[in-house]
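Note that one protein chain of the assembly has been removed; the remaining protein chains are unaltered in position.
Letters are used for the chains, namely A, B and C, taken in the order the chains are written, and counting of residues starts over at 1 for each.
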Amino acid sequence: MTPILTSLRTTLTGYLRYRGREGHYSFLMHRLTGLGTLLFLIIHILDTATVYFFPSLYEHAIALYQSTPFMLGEIGLVFAVIYHGVNGLRISVLDLRLPEKWTIATQRGGVRMTFILSTLMWLPAAGVMMYNMLQHNYGMFGG
Amino acid sequence: MSNQHQYEVVIVGGGGAGLMAALYASRGAKTAVLSKLYPTRSHTGAAQGGIGAALGNQEEDNTGWHTFDTVKGSDYLGDQDAIEFMCQEAIPVVYELEHMGLPFSRAADGRIAQRRFGGHTNNDTKQPVLRSCYAADRTGHMILQTLYQQCIKNEVTFYDEFQVLDLLVVNGSSAGVVAVELATGELHTFHAKSVIFATGGHGRVWEVTSNAYAYTGDGVAITLRKGIPAEDMEFFQFHPTGIFKLGILITEGVRGEGGVLLNNDGERFMERYAPTVKDLASRDVVSRSMYLEVRDGRGINGKNYMNLDVRPETVNKYAESDGRVLPDGTPYRVTGDDILEKLPDIIDFCRTYLGVDPLEQMMPVQPTAHYAMGGIPTNMAGEVLVDDKNTVMPGLYAAGEVACVSVHGANRLGTNSLLDLVVFGKQAGLRAAEFAQGSDFVSLPGDAESYTHQQIDQFMNGSGKEETADLAKEMKSIMMEHVGVFRTEEGMTQAREKIAELKERFKDVGLEDKGKVFNTEMLDAWELGCLLDVAEVTAVSAVARKESRGAHAREDFPKRDDDNWMKHTLAWMRDGKVDLGYKPVSVTKFEPQERVY
Amino acid sequence: MNTQKVKTSKNIEATAWRFMRLSGILLIPLAWFHVLLQDVVVGVHEIDIDYVAVRLANVGWQIFDILLLTFAFAHGMNGLRQVVNDFVHTEKGQRRMAWLLLVIWLIVSAIGAVAVIAGARPELA
Partner (left out) sequence: MQVTLRIFRYNPEIGRTKPTFDSYNLEVEPTDRILDLMEEVKAYHDGTLSFRRSCAHGVCGSDAMRINGSNKLACKVLVQDVSSPITLEPLLGLRVIKDLIVDMEPFMESYRSILPYMVNDDIPEDGKERLQSPEERARFDDTTKCILCAACTTSCPSFWSNGEYVGPAAIVNAHRFIFDSRDKAASERLEILNQRKGVWACRTAFNCTEACPREIHVTQAIAEVKRAVFSGSLE
C-alpha cells in the first residue's frame, strides 16, 4: 500500500476504533462540525451570491432551503455551529490563557460541560425551527 | 559472514554502567553499545532511592564515614581499597551527573537534596545520616535518562535490541562478541579490541524478585562458559521490602523518610534487632529479622509478610519517640503531601497493584531477591580477573551489577549500586579505550559464530519434551526456598541437586517458534540456560561457605568466621561441573569487628 | 522558574494557530448572531429576495456580512488546510493544496463580496 493509503487507514482505524476518553470524541466532533459548517458556508455564500449574479435562481435556492430535508440539516447545522463555537472557545481560552489547565480533570469535565451547554443552547433554537418547519411544510399549528 | 562489524570498544549493555562506560570510551576510541533492550529500558531505570555520596549538603558527613559504613555493610568482605576509591570518587561523580543535567531534588538553598538510607551513618553519633542524593523516587530513571541523553549528544553508536550470546576469546584475550539482532534473527559478529560487559544482575533466579524479566545473568553465564570465574556468587541480597507476592520493590527511602515495619502485634520489631538504627539497619539484617518474626508466628495474619507503615501519623509518632529532628534542630514532622512529594511512584505502585493507599493503609511487604553482590571478578580499573592471582584477561572489562569489584562484599548498602555503576563504569570505559589505543585487533577465527549457532540449533532441534516455563518455575521455587534469606546445608544441597537435574532436563527443551524475527521463545530458553548456570554456581558457592556473613545466612553456621572465611569465593564451570577457589580480601584500614546496628 | 528570554520566529504555522483561536472567538458573536437571526428569529420561510435586498441595502448589515464572510471563511478554509495537511504529507503536496485552497478561497470570497457589496438586483428577477 502506498504510504498515503496506509496512513489513511491508520487514521480511520484510530478515529473509529481507538477507545479514547472525552477528548477523543471532542476532537472528532470539533473536526466534523468544523468541516460540516465550512461545507454549508461555501454553499451558502454561493447561493446568496445568486441574488446578484442570477437573481432568478435565488427563489429556487431558497425553496430548496425550505424543504424538509434541508431544514432538518439546518437544525443539525445550528448544533454544529453552537458546539464548534463553545468547544472552540474552551480550547482557545485554555490555549491562550490557561495552558496549565490542560489536565485530565478539567478536560473530562470541560468536554462534558461543553456538550451539555451546547445542547441546552441548541434545544430552544431547534424547537423554534422545528415549529417553523412543521407549520410551513405540514400546515400544522394552524399554519 | 555478512554481518561483520569492527569497533575498538564494544560495550555489552546499555544500563547505567554501560552508558557511563560508553561516554568515556567513545571519547578515545571507536565505540559501539549493544543492548538487548532499548537502553532506556534497562533496569537502572527502576532504581528508586538514590545514589550515595558524602556531599554533606545538609549535615556533616565525610568520605571516611561513607567508606567505613560500606566496609561494615559488606560484613568486611568488601575490598577496602576499592571501597575507599569508590567513596572518594562519589563526590566528583555526583557533581558530574549534575553537570550532565541530572535533575536532582533540591534543598531549600538550591543544593542537591539528600536523604537517609539503611546503613549510612554519622560514625560519631551512630545515627543515620543524610547521604543519599536523589531525584524523588526515580533516581535510577534519571541517571539512565541523563546518561542516554549524553550519549545521544556525543553521538555514541548504538545497536539496540541486539542480544549478545557469546564472547570471543582468542589466545586468552577477548576479541569480540557474537550477537543476535532481534528484529531479524541474524547473527552479527563484533570484532573488538576491548569488550566491556555491563549486563546487570540475575534476580530472576528466584521466585519473588524486584528484578526485571531481562535480569537473567547473561554476562556472568557467558563469561563462565569461556572459563572466566564468577566471584562471591553466594551473596545475593534480599531486599526487605518487596510488595507481597509480586516482589516489586518499595524503596528503603520509605523507611528513610520515617516509615516503619510492624509485625502482626503492631510492634515495631526492628527495635529489638537493631536498637540504634532500627528500621534503617542494613538490608540483610532487616530481611533476616522479618524472616525470624514470621518463623516465630508474628507474620501478618499468620502469613509470611510484614506491614510497612508510612502513614503520616505513624511516621510522626515514631519520629517523636525517636526524638528525630531536622538538621536545623526542629522536630521531624511530615504530612501526607510531604510523603506524596517524596515518594510519588511508590504510592502509585501500591495503588495500582495492591489497591492500597499508603497514606491511609499499611503496605504488605516481604523480602524480595534484589541485587547480585557477586559477579564477574574485576579490579578497580574494571579489568576482568581470571584467577586467584588476579591475572587480568587482556581486553575484557566488566562494570555495574554484573561485576564484582568487590565493593559490596557480602551485603550492599542502599545507594551504593548506582554509585558503583557510574564510578566503575567510567573506569572501565576509560581503561578500555586506553587499552584499545595501545593494541591491535586480535584476528578472529573463521568459525567465530559456530558456538552460537550450536546453541541456537540445540533449541531449534530440541525434542520439546520439556517446557522452558516449567523448568524456570522449578528453579525459582527451589532457589527461593533453599538458597534465599536463610540457608541450611541440607536445603542448599537439595537445591544444588535439583539444579543439576534441571540442567539435564534443559537439554530436552524445544521450540514452537522456528522463525527468526523476534523469536522471543528462543531467547527465553537461552536466558533460562544462563539462569541455570548462575543458579548452580550460586548454590555450589553457598554450600561451601560454612559461616554466616552478610546476605549469606546459615542456620547451621550462624556466626561469621573470619579465621576461615575472610576470603572471596571464585567459581569456575569446567566440564559441566563447578570448581571453587578462593582469594584474599583486601583489608587496608578497618579490622573486622562485630557488626551491630 | 526560568527567567531566560527566548527568541523564536513567528512562522505561518504559528500565526495560523493564533489566528484560528482569535478568529474563532470573534466568530462567536458573528456566526451565532447570523445563524440565530436567519434560522431562528426570522426563519428560512420568511426569507426571500426582497428580504435579502433590504438587508443588503443597509450599510451596517453589509459590514456585518463582510466581516462574517472574511473571518468565517478564512477560519474555515485554514481549518480545512490543516485537515488536508494531516493527509498530504509531502512538502510539495502540501504547498499545492494550500495554493488550491487559496484560489478557491479567493474566488468564493470574491463572489460573496460582490454580492454583499453590490446587493440584490431584484429588477432582473
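In this section, a contact is a pair of C-beta atoms (placed from the backbone, for glycine too) under 8 Å apart; a residue touches a chain by one contact, two chains touch by 3 or more.
The model shown is predicted, which means the values in this text are computed figures rather than measured ones.
Chemist: Over the full complex, note down every shown chain the hidden chain is touching.
Modeler: Output: missing chain touches A, B, C.
Chemist: Which is it among C:A14, C:L37, C:L100 or C:V114 that touches the chain not included here?
Modeler: Only one of C:A14, C:L37, C:L100 or C:V114 touches the chain omitted from view, namely C:A14.
Chemist: Consider the whole complex, including the chain that is not shown, and state which of B:S26, B:T67, B:S105 or B:Q427 touches that chain.
Modeler: The missing chain is touched by B:S105.
Chemist: Taking the entire complex into account, which one of B:L37, B:A179, B:V334 or B:A372 touches the absent chain?
Modeler: B:L37
Chemist: For the chain left off this view, which of A:Y15, A:F40, A:F54 or A:Y131 is in contact with it?
Modeler: Going through A:Y15, A:F40, A:F54 or A:Y131 one by one, A:Y15 is the residue touching the chain not shown.
Chemist: Pick out the residues on chain A that sit against the missing chain.
Modeler: Chain A touches the chain not shown through residues 7, 10-11, 13-15, 17-24, 26-27, 30-31, 91, 94-96, 99-104, 107.
Chemist: Could you pull out which residues of chain C are in touch with the chain that's been left out?
Modeler: Within chain C, the residues touching the omitted chain are 1-11, 13-14, 16-18, 82, 85-87, 89, 94.
Chemist: Which parts of chain B face the unshown chain closely enough to count as touching?
Modeler: Residues in contact with the chain left out: 37-38, 40-43, 45-46, 92, 94-95, 98-101, 103-112, 135-136, 138, 141-142, 145-146, 149-150, 152-153, 160, 183, 212-214, 246, 248, 345, 348-349, 352-353, 467-469, 511-513, 515-521, 524.
Please note the rule applied: only the chains that are shown with their structure count from here on.
Chemist: Centroid from C-alpha atoms only, then distance chain A to chain C, rounded to Å. What do you get?
Modeler: 15
Chemist: Would you please write down the residue numbers of chain B that are in contact with two or more other chains?
Modeler: None at all.
Chemist: Scan chain C for residues touching two or more other chains and write them down.
Modeler: Where chain C is concerned, no single residue meets two or more other chains.
Chemist: Considering only the defined contacts, which chain C positions touch chain A in the complex?
Modeler: Contacts found on chain C: 21-22, 24-25, 27-28, 31-32, 35-36, 39-40, 43-45, 47-49, 52-53, 56, 69, 72-73, 76-77, 79-80, 83, 86-89, 108-109, 111-112, 114-115, 118-122, 124-125.
Chemist: Under the touch definition given earlier, write down the residues of chain A that touch chain C in their complex.
Modeler: Residues of chain A touching chain C: 3-4, 7-8, 11, 31, 34-35, 37-38, 41-42, 45-46, 48-53, 55-56, 58-59, 62, 65-66, 71, 74, 77-78, 81-82, 85, 88-89, 91-92, 95-96, 125, 128-129, 132, 136.
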